[in-house]
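I'd like to ask you about the structure that follows.
Note that one protein chain is taken out, while the other chains of the complex remain in position.
Order of writing sets the chain letters: A and B. Residues in each chain are counted from 1.
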Amino acid sequence: MNLEALVDCLSSASCAVTQVSTGLIVGMLLFLVTSGLSLIFGVLGIINFTHGAFYMLGAYLAFTAYALSGSFLLAMVAGAAGVGLFGILFERFVMSRVYGRDILMQLLVCYAMILILDDGVKILYGGEYRMMGMPDVFALPPVEIAGGFVPGYYLFMVAVALAAGLVLWLGINRTRLGKIVRALAINPQMVGALGINTTLLYAGVFGLGSLLAGLAGALAAPIRTLTPGMGVSILIESFIVTVIGGMGSIAGAFLAALLIGFTRAFGAIGFPLFVDGLMFALMALVLVVKPSGLLGREAA
Amino acid sequence: MRAGLVRDLAAALAGLGLLIALPMLFPQPALRDFLIYFFAYGLMAMSLNLLVGLTGLVSFGHAAYFATGAYAFGLLMQSGLVPIPVAALAAVGGTALIALVVGAICVRLKEIYFSFITLAFQMFIHSIIVTWVGLTGGDQGLRGGIPRPPFLGLDLNDARVLYATCAVVFVLCILAMRQVSQSPFGYTLRMIRDNPARANFLGVDVTAMKLGIFVFAASMASVGGLILALFVSGAYPEFAFWTTSGEAIFMIMLGGMKLFLGPLVGTLLLQTLNHFVTIYTEHHGLVLGTVILVIVLGLRRGLADFLFDAIQARRARRAAALAAAAPAAFAPAPLDGRTV
């Protein structure tokens, strides 16, 4: 523990700015991945363990699109839309067949998909480390805010993640479609009985959740190394975030992702060796005290 | 003595006889190696099924106890203070103790939350193993081999003796698990799985029962771990990683949960598949993933369960056919009789 350093940092504007931005950078990308995971769980009631692999797929799709076109915008669209489409196909042809079955069946199907995607990526791209490269637009010196420095690309990344989260939240809570989706989560039979095509909705929601993972992968491609199996660590982290925030709660995912981000950012200064242990401990604590998570609905 | 016990004992003896006879018929060392891995992972899968199939507790963190068994045994043997049987018993006892503490927290949670917290504890144990380098060797595992001093006239450095000992231990553990699952305790667990509210209403202490089976299953998994540690002469943090738990779940699903020995079928299938696929291609992920998808989407259940259901259905059909055929077959007889 080094609380003195922590207090010192908080009392200096430059340190505070840098660390707060670090928390946001770490947290927001995590939020983007987690929101998709949480959305799918909230509406479909299944845990999409392939989410990490989808993130990987998004990164590789963006990598390819960028290499072909040189346009980062196109790379982002390719990563997000490509994975969204893949998600819909996966839901229609695979996942929908194990609805209502044992959670273990779903787990197994996801495990199979992870194996296939990891191997597929290795066959297509090889085992080498890949890096998409920073688009020229962002090749600028870091922006100075009150003596602290924040790289331009990270500002963009955080903004996109926040915007995506906001659109998602508004879409679910303020639109008619969102209402239907919320109803679908609670009583699918009733929604079906009202003449709404629930099959289409399920596929759509799954696709949207996957799209968010793909978008996160595309945003990560310029700054993180692309390797087969890169989805594993992000899956575990977003899993922790989902559990802490509350399964199925987008707002909870946001809160928990920020919590993890700030724990990492300020933990690096105050209690450097304990950050990982703290994450597991937090998860266990939440499970014991309030299994439904910080903002999750109480389990029936 | 239960009639079932006699039958179980007979089956166990026959199984043991078979396991001992096989390497004599096929003396290649590769078969022995294969079977020892089968024993180790088989015990993990079987014990996990006591939680998943019997009690309805889907644990995502079972490999943690596989690993603690391996590490405790390896560390005790490396200390050179105790003979193998004592180290083995202490490893199992130690694991039971850890499982008692972890389980006491976990079994209070329901359904998916139970799965999550077992996973969290497994990751916690894994990070302890990786972090505590002074004791465990960290990511490089227990180095320098695990000594196998002779005991009771058995020299485990002889591969055949090692194999036979593992086979005996394996069969004993399977027999013990069988007894537990057939005992009144086992039937109480089934009731808890099917209707916990009813069990509670009948005065069953659900939490204590769940904790009991949690500790027992963990102990059995630790035996698997120590067999593997004894064989590979080391223990590694990968034993406690979540992928190992995932594989155990996978074995159960592949084999099936309905039959007592279903998980063993799954273990055998996965081990065999893994063995051959790895020989022929490095793209085993692709092959294995496809096989799983075909089994899950095609059969929609484990292979042993599928066969079991198919046999059930055939018997039912035959019975139905007999019942249907009976009037048809016998009906003419009186008619004939009347004509005669």
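FYI, contacts are C-beta pairs under 8 Å (C-beta built on N, C-alpha and C of every residue); 3 or more make two chains touch, one makes a residue touch a chain.
In this text, contacts and distances are computed from a predicted model.
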item	value
Listed names "RNA polymerase sigma factor RpoE", "ABC transporter substrate-binding protein", "4-aminobutyrate aminotransferase" or "Transcription initiation protein", matching UniProt entry of the absent chain	"ABC transporter substrate-binding protein"
Which residue of B:V6, B:L172 or B:I311 touches the chain not shown here	B:I311
Selected from A:P142, A:G171 or A:G192 as touching the chain missing from the view	A:P142
For chain B, residues in touch with the removed chain	4, 7, 11, 14-15, 18-19, 22, 25-26, 28-31, 33-35, 37-38, 130-131, 133, 137-141, 143-145, 182, 190, 228, 231-234, 236-239, 258-262, 264-265, 268-269, 271-272, 275-276, 278-279, 282, 284-285, 304, 307-308, 311-312
Residue numbers in chain A that touch the chain omitted from display	9, 15, 18-19, 21-22, 25-26, 29, 118-119, 122, 126-134, 139, 141-142, 149, 151, 153-154, 220, 222-225, 227-230, 232-234, 264-265, 267-269, 272-273, 276
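In the analysis below, only the chains that are shown with their structure count from here on.
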item	value
Chain A-chain B separation of Cα centroids, rounded to whole Å	35
Chain A-facing residues of chain B, complex	52, 58, 105, 108-113, 115-117, 120-121, 123-124, 127, 242, 246, 249-250, 252-253, 283-286, 288-290, 292-293, 296-297, 300
Residues of chain A touching chain B in the complex	47, 94, 97-98, 101, 103-105, 107-109, 111-116, 118-120, 122-123, 236, 243, 247, 276-277, 280-281, 283-284, 287-288, 291, 299
